[in-house]
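A single protein chain has been omitted; all remaining protein chains appear in their positions.
Note that the chains take the letters A, B, C and D in the order they are written out, and that residue 1 is the start of every chain.
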Amino acid sequence: MKTYIAKSLLQVIPVLLIVSLIVFILVRVTGDPVALMLPETATAEDRAVLTQALGLDQPLYTQYIKFIGSALQGDFGTSFRYGESALPLVLERLPASFELAVAAMIFAVIIAVPLGVISAVKRNTFMDLIISSLSVVGKAMPNFWMGIMLILLFSVMLGMLPVSGRGGMEHLILPAFTLGVGLSAQMTRLIRSSMLDILNQDYIRTARSKGIFEIVVIGKHAFRNGLIPVVTIMSLQFTSLIGGTLITETVFAWPGLGQLLVVAVNTHDMAIVQAAVFVIALIVVISNILTDIVYRLLDPRIKYN
Amino acid sequence: MAGINPIQALGSDPDNPKQTLRLSAIGRVWKQLLRSKTGTVGAVLILLVSLTALFAPLLATHNPADIDPLNRLKPPIWLAGGVSEHWLGTDNLGRDMWSRIVYGARVSLIVGIGAVLVSGTIGAILGLLAGFYGKWVDAVIMRVADAFLAIPAILLMLVVLAVVGPGMTTLIFVIGVTNWVAYTRVVRGEVLSIKERDFVKAAKAIGSKNSRILLKHILPNVLSSFIVISGMNVATTIIMEASLSFLGLGITPPAVSWGGMLSDGRQYVATSWWVATFPGLAITITVLGVIFLGDWLRDVLDPHMKAKE
Amino acid sequence: GCGAPSTGGSKDSAASTSTDSKVLTIANATDIESFDPHNNNNTASEAVLVNVFDYLLKNDSQQKKVPGLATSWEKVNDTTWRFHLREGVTFHNGDPFTAEDVKYTIERVAKDNTLKQNSYFKNIKEVKVVDEHTADIITDGPDPLLLNRLSKMGAGILPSKYIEKNGIEAFLKNPIGTGPYKFSQWIKDDRVVLVKNDKYYEGQPKWDQVVFRSIPEASTRVSELLAGSVDIASGIPSTDVARIQGEDGKKIVKAPIQRVLQLILRQSQGSVTANPKVREAIDLAIDKKGIVDSIAGGAGIVTRTSVTPGNFGADPSLYEKTLYDPAKAKELLQQAGYAGAGPELTLSVSSIYKEYAEVVAAMLNKEGFKIKLDVLEPSAFSERYSSKSFKEMFMIGIGNSLFDASNNYNRYLLEEAKGETDYNNPKVEKLLQHALTNLDTASREKEYQQVQQILAEDRPAVYLFQMEGIYGTGNGVNFQPRSDEMFYAEDIASAK
Amino acid sequence: MSETAQGTPLLEVNGLKKYYPMKKGWFSQKSGYVRAVDDLSFKVMPGETLGIVGESGCGKSTTGQMITQLLEPTAGEIRFQGQSLSDLTDEEVRKVRRDLQFVFQDPYSSLNPRMKVFDIVAEPLQVHGIAKGKELKAEVFRLLQTVGLGAHLADRHPHEFSGGQRQRIGIARALAMKPKLIVCDEPVSALDVSIQAQILNLLKELQQQFELTYIFIAHGLPSVKHISDRIAVMYLGKIVELADRDELFARPQHPYTKALLDAVPVPDPRLRKERITLTGEIPNPANPPLGCTFHTRCPYAQEICRGQSPLLEEHTPGHVAACHFPLQKQMAHE
């Protein structure tokens, strides 16, 4: 187990190298950060001075080597926007992002599992059609629309939940639900198709032949097996949630990584972009490992091949 | 849904053995389409949307770019304050919602489907290669895929758009390039299991080259998962165009897209719901059509399904 | 949840303010950038920071300079100003405020060219400590704007001793100033929490706590206001005004701000807009009043100058005036030789002004122009802006943090205009050059007014309107918005 | 080895081994090997049928796949027409495959579900550029005819056929290149008796018609007996006995062979008997017992069997067995 984790963690290195190279190039291709840092009235001379001060006048490869060197020490440079060291700024956002991502996944699962299972069991019925349609609506409904509507309903009209911001559990419900609905769409369809496969398996017939309750057949025998492909999509979704929930974060004024990252991208705040991408790459790799472990927990066969 | 029994509708007679003979390929597809409820619904929806896009100039009541600031945010005709001239109301600049929806169908369909084709092609090719060749090819491709997962899509898009400049082709390309990872992962997984199946060994045994095995034997067998992801991705793409529009990276006015309309309407969700809701509905209908049609297409491509359902 | 305060933005702040602790909650669209007043370049940050850091002198709500940390000041010679500092002022950590702090602060921003405010201050050569409560500020040439500079962001006085001892990093984690409110907490992209400074030199501050929340989505800010969890929400969309006014106890307050939305036209050789008739036609074809009334929801004031009242050098004869004559615009185009097909123009705009640009483009197209709209993502826009690579026309809202016409017009100096507008009028050049160092207020004002008249005819820019800030307030507060968009908590009264 | 077989063998296998690395534990470290095939040697003469029997998992398919170059041997040599296959380049292997065909155990999974029968049978011809256009069409129909399928079935998909028909498609595909050797991996196990008979007849017929050589893998002893000239019995990756068909059935020498023969149910209720079943633990190929691998289940096992692994020895001419205590003397047979 330990060696496996160690080995998997080695994956991080190539991933990070690829990531760093892509990001480094991307950030530099997009344009001149100096222009964004200076006021509208700044002169050409001001720009030259700042460019030099930031080391942006050196050849790209020098900049890259320097960048990798300091990145290895956790130093991604100073954020232009905040004037602070970038990595702590990124790490500071992780709890909020994790909290939201986890809660959203929970909502997604709560919604998707029953719907997916029902539409598989009631395959090609009216019910199935309705659930399929609902999941498409869930997917096609933009997050901002949903978020704003939820706020209007639950916060403004009913006064049940806070409008926005991060705080206790009650702050988490609306944004997590908003995200969860979108995620659940894909999950529902995946659960449906994987359950359909499973329900045709011989061992389901065996389970039925034992005279156990249908709910046990579905809930125990089918579901546990059906969960396996769902884990893959969950890990993909989870990683994309960590950095990619800009719109929901914006609507709910949620101080997560998404807002930080997008503003950083927009303002060419390279240090933050690089630090954030590194952190997310790490999370991607860790979540790959965790997914593997969950697979093995769910499916005893995997151990042996 | 539809209460017609397609068999009866075709006038087939179960007692007449000739009827059960093999239909021609087109006939079979057609028959299957009618047979599957969701397939029919999907086909009708997509047909509707495509026709709308095609005949936009005939259907539109206004020029979709015509601005009338004094008549902005007029509600649809059935609400108080609605005007008969704009039956779906007007947007934030007083443009006719109906005409914009109608014209928006063009861009959204092209972008939605185009980008899915791009990302699907990239993703499928890489997934095929990774799964089939394994070893370092797999390692390299999957590490790059991980890297892409870690890089925020927005960053990629900003960069490409900054370098290439906006436009519909760029948009299709950019969205395509940022979305391939999911395809690669799924296709690779499928290939890993398919390549262990005996028919692949059989192809090897008769001396087929790898390229032939990939294209003739493996590719057709991963198509159905491919279609499943693609259906949902059409929605993702159209909505992604909306977020890009919001950042000023979408389709440039006066061209109209549903995504652009959505993002225009964002500010007015609370006060003038129709501005964002109608394009949202249009997207939903289209995606519903694509997904239903995809479900059916998967069944058609699957020779097993000929007998089932 | 962890780390977020449970006070402040609590569900019913109206109730909580009236009982034991008085909390003022303000919702802004953006967060502050930093607690370093020198390394900060946005109005939203300054609006918060003015409550923590004091300037030597400050602008009152009419933009008159009034004493701040300096009680009086005088010009010693063309390049030296002397400031007499207030005595008995302490920083939040108890350190006394002295001329050393002034020297440290002003020299830091003037010398360190990596600071975002540096370009506003780099003409300051040095600060001399005359005695503990007197400081001389020496510029490298005559600077009619020094006082303006000293009353804006970047001149917030920092505690020299504290920073020298702990370093700037530590200071930024726990910033201290001399202002009425002390730093308590900053959760980025969420909230800044300030608490009252009991030792404030002007007496007990009004509020126990001031919370600035950053809520980027306008409709969410409105919802927060309606739900009663914020007292003031800025940046209310015009379409939401009616909704807020319809609500019991909620109010809309507006004030013109320093930003004028304008089209800047290129006059370079060979560009379509080099023809004055075309530029005039553009001006005449746009119904600015219509735009203000519709898209802006009435929140704007049409103008033919970008120097609005309250700024030095304003010419009231051009303010609240507008031209609109589509027929004549058509005619002018014909005269300019565009009888059949109208001139093709590209209008670049940042996506934040997309709506306006779309309307303008439509209006121009109606009179025969062929406008290609080029909507850019804001950072791409900034970049094209600073590299001066727009085509014929771009739309931009230009502010003025110095409250002086020079800030508006330096862009038309020959040197600066090169590559952007390529505006070249020797008379304007002469007037502007002279005004730059003219220390005589009266003649300097005349010079700028003259410039304004000429520009209104030359039209290197077509001004659309001065924007207005729209705020929603709850019944707990009495808030008068300022044209500089600052939130001086001390000027915001509790309605109870 | 066999003195009855004269001339040069078509196929010669020497010391063939296949070890699969075995991954164990949670996180897949290598921890030993599954000895799927462990040191096989035999010869096949042209026109002959060699049957291979043995219990499930003893390495029959693995052997067949190594011979047809579908699996790479861990060790050992395969000589085909006198030429060692391991010396060939990939391209040459592709060419050799024309002469070496494999018929899969599961007729369904070895046919691409998305291809039409025509394309499946035509594929080898196209791959090797043997026929095109009209010629191709004619050839495919001829092949289908040969295995008893009508041309009208050519545009169906595999799932539209019965098991027997599918197996015929597989055979037609294998025949397309006129191979010299066909390895049939349990071609009839998945089929019911009446169809088994059809396929066995077909194989025999084709052998006569095209002078084919077969390696016929199965665990149904009656069918193996029916079709084979010689039969090899495998147990746990090794050949334990190899002899002419009639000799083997008449005078089995290895106790496992004997047990197999005894266990075959006889389709005659009058001959009903209590079948003698082996007891003892079925060994794990990843961890084979020391000495003779069969000793855990062998009723005759002695001390020596537990310590020393018996060699494959010729006890009577053309009849080899690996047993310390060959049976022909002790045991009476029917």
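Following the convention adopted for this analysis, a residue touches a chain if its C-beta (ideal position, glycine included) is under 8 Å from a C-beta of that chain, and two chains touch if they have at least 3 such contacts.
Here is the rule we go by: contacts and distances are computed from a predicted model.
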item: Omitted chain, identified by the protein name its UniProt record gives, among "Peptide ABC transporter ATP-binding protein", "Hydrogenase assembly protein HypC", "Monovalent cation/H+ antiporter subunit A" or "NADH-quinone oxidoreductase subunit J"; value: "Peptide ABC transporter ATP-binding protein"
item: Contact with the hidden chain (one of D:8, D:83, D:145 or D:201); value: D:201
item: Residue of D:223, D:253 or D:293 touching the missing chain in the full complex; value: D:223
item: Sole contact to the chain not displayed, among A:207, A:241, A:257 or A:281; value: A:207
item: Contact footprint on chain D, counting only the chain that is left out; value: 54-57, 162-165, 189, 191-198, 200-201, 204, 219, 221-223, 225-226, 246, 249, 259-261, 263-272, 274-278, 281-282
item: Positions on chain A where the hidden chain makes contact; value: 123, 201-203, 205-214, 216, 220-221, 224-225, 298-301, 304
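As a convention for this text, only the chains that are shown with their structure count from here on.
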item: Far-end chain from chain D, centres as C-alpha averages; value: C
item: Chain pair showing more contacts of the two, B-C and A-C; value: A-C
item: Centroid spacing, where centroids are CA-atom means, of chain C and chain D in whole angstrom; value: 87
item: Separation of mean Cα positions, chain C and chain A [Å, integer]; value: 37
item: Two or more partner chains touched - positions in chain C; value: 219, 223, 377-380
item: Shared interface positions of chain D, touching two or more other chains; value: none
item: Of chain B, residues touching chain C in the complex; value: 65-67, 69-70, 72-73, 92-94, 158, 161-162, 246-249, 252-254, 264, 267-272
item: In the complex, chain C residues that touch chain B; value: 218-219, 222-223, 237, 239-240, 242-243, 290-291, 293-295, 350-351, 354-355, 358-359, 361-363, 373-381
item: In the complex with chain B, residue positions of chain A that touch it; value: 11, 14-15, 18-19, 22-23, 26-27, 29-31, 124, 126, 129, 132-133, 136-137, 139-142, 144-145, 148-149, 152, 185-186, 189, 193, 232, 236, 239-240, 243-244, 246-247, 261-262, 265-266, 273, 276-278, 280-281, 283-285, 288
